[in-house]
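Before we start, here is the structure in question, set down as structure tokens.
All protein chains of the complex are present and in place, except for one that has been dropped.
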Amino acid sequence: MGEKHLVSEQFLDALEFRGLSRRDFLKFCGATSALLGLSELYTPQVASAIEKASKRPPVVWLNFASDSGCTESLIKATYPNAADLVLDILSIDYNETIMAAAGKQAEEVLAKSLKDGRYILIIEGGVPTKKGHGMIAGKEMIDILKDFSGPAAAIIAVGSCATFGGVPSANPNPSQIVGVSEALKKTGVNKAVINLDLCPVNVEYLVGVVVNYLLLGSLPELDSFGRPKMFYGRIIHDNCERRAHFDAGRFVEQFGSKEETMGYCLYKMGCKGPMTSSECPKVRYNDKINWCIGAGAPCIGCAEQGWPDKFARFYERLPGVKIPGFGGIETTADKIGAVAAAATAAGIAIHAVASASSGRTKDKEKEEGK
Amino acid sequence: MEKELKYEWNLSYRIEHWVRVLAIAVLVLTGFYIHSPFMGGGPESYTMAWMNFFHTLSAYALLLGLIVRIYMAFNSSFDRDWQDFGLIRNLKAAPEMLGYYLFLKSSYERARKYDALQAIAYPFIGIVIIFQVMTGAALYKGRLFGFINSSESFRWVSTMLGGESYTRIWHYLAMWVVIIFAGVHIYFSLLRTVTFRDKTFTSMFNGYKLKRKTS
Partner (left out) sequence: MARITIDPMTRIEGHLRIDVEIEGGRVKDAWTTGTLFRGFEIILKGRDPRDAWHLTQRICGVCPTSHGHTSSMSMDDAFKVKPPDNGRIIRNIVEGCQFVHSHILWFYHLAALDYVDVVSALKAQPKEASLKKVQEKLKAFVASGQLGPFANGYWGHPAYKLPPDINLLAVAHYLEALEMQAKASHLSALFGGRMPMTMTSPPGGSNHVPTVDDMANYLFRIKELQNWVDNVYIPDVLAVAPYYLDYAGVAKGHANFLSWGVFEDASFDPKKRLLPRGAIFASDFPQLHDAKPEDVTEDVTHSWYKGTQPLNPGVGVTEPEYTGYDPANKYTWAKSPRYKDKPMEVGALARMLVAYLSGQPTAKKLIDDTLAAIGHAGKPQVLLGVIGRIAARALECKMVADAMYGWGVEIIENIKKGKTEVYTPYEIPDKAQGIGLWEAPRGALIRR
């Protein structure tokens, strides 16, 4: 199967004049195939799928209760880079952070997309459900989501906020922010959402899902949290470059220490890698230059549902425990264990002394028939 | 009150008991290490990997020991004791027994093999062990018995407890329940051995306990 059968010369030429050489393009397709878990044999097909999408798939990117970090992440893409994504692969028809139009002009663009339908709807940011806490063009964000979910070919929630609410939904969740799936449920829309958790989303995951869609015409297989299994099927801990140190029992006890320079495991610094599913160690960030644990920072668990609350305190192994009924006193599991054990030991000691001093030296089973 | 030596525990009961003791000891020790690694590994060591290995191994032993014990309760050739664990009867008898131990009562109703407190505590610990197995399975990232994808199959446990961090906390706190039980359990066996001289403690080694003669 030669590449020429599937990828036309014309397309390859078109790539070259943009500065993306044929080799680069096939390299990208190869990387994408690998990312999708396909064999090298599929590389020409990936190339062909991208080319065949001669009408670039329209994308409507809506920002809700977000910080635009995922848009920032998008424009940090490398293979394909942001210019490829914007000019060659996708037609990003609406994204408030990068689009030229504003106000009425932007609204017109949005209305047209809604009319045309069949767009990929990408949502960045959670959905405030408290009235007035999140509005665009005078409309509540949750209503905008409802309107746009209908004609969408696929809905992708990018980043922790869009998936399950993220940081702004942390306790006490002042704006009652929820993730996209839950917001859709609230508005009575029944539609599958692809959750690309992480704060911010890793742009390679997004590209992987979109190419998967272009190539196979279908959406990737999802896990119980709606996350593509290909990116969230394994825990960070299992693929971590520091895993050997974990298994060996070699740990960093303090930031900046000698142990850290030797790349020891960050488990004792509160690393959430053992309970976070994501391909971070393999995909890494920013042109694969580095990733959190690679840079010396313990994972904070941002790929998981319930982040950040269920993963705070980030620099402790386990979260604090609130004891109900004591004014919400917060303590650690270690303290609870120690106190319970001490109480038991004291109880036993007192009982032993009492037994000895009471002179109870005979068993007092009742006689039968008494 | 005449007393005689009775063969209280046959070999299989004793083996089962000590397997569990060993398993719990290993689980607690390795568990503390996994919770907070208290010693570093050298260049060629695999301390954490071995800790994890023995932790999992002992967990299997504990679970299988429990299953064997339950089986024996119903179908032992030596002593089918399941009827001794009737909850309602034991709950009714518990206050008296507790009162006796707290020096509030001077005597208590005789039981066949387990006093009321024992008969409540042992099944309770069985439940704690099952809880530990379930939470442990939810935290375990391997394949149980080689074929059950444990974190997927037991994700509901974590979801119910509010996320994996909380599963970890519960798993850790339940360990303390087991430790406290073990402490109290050993204390009472010694208490009876020392003050009542009924050989309770040694019975778990040789099987013989001094009990009142029943004619």
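As written, the chain order gives the labels A and B, with residue 1 at the start of each chain.
Just so we're on the same page, contacts are C-beta pairs under 8 Å (C-beta built on N, C-alpha and C of every residue); 3 or more make two chains touch, one makes a residue touch a chain.
What you see is a predicted model, and the numbers here were worked out from it, not measured in a lab.
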Tell me the shown chains the invisible chain touches, ordered by label.
A
Per the touch definition above, residue among A:I92, A:I236 or A:M275 touching the missing chain
A:I92
Take the complete complex as the reference. Which residues in chain A touch the chain that isn't displayed?
14, 17-19, 55-56, 58, 63-73, 75-78, 81-83, 86-87, 90-93, 95-106, 108-109, 128, 130-138, 166-168, 170-175, 177, 199-200, 254-256, 260-261, 285-287, 289-297, 300, 302, 308, 312-316, 320
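The rule we apply is simple: only the chains that are shown with their structure count from here on.
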Expressed in whole Å, how far the mean CA point of chain A lies from that of chain B is 40
Note: in the complex, chain B contacts chain A through residues 1, 35-37, 39-43, 45-49, 51-52, 100-101, 103, 106-110, 139, 141, 151-152, 155, 162-166, 168-169, 172-173, 175-176, 179-180, 183-184, 187, 191-192, 195-198, 212
In the complex, the residues of chain A that touch chain B are 224, 235, 237-238, 246-251, 267-268, 272, 274-275, 304-306, 310-311, 317-319, 321, 333-334, 336-337, 340-341, 344-345, 348, 351-352, 354-355, 358, 360-368
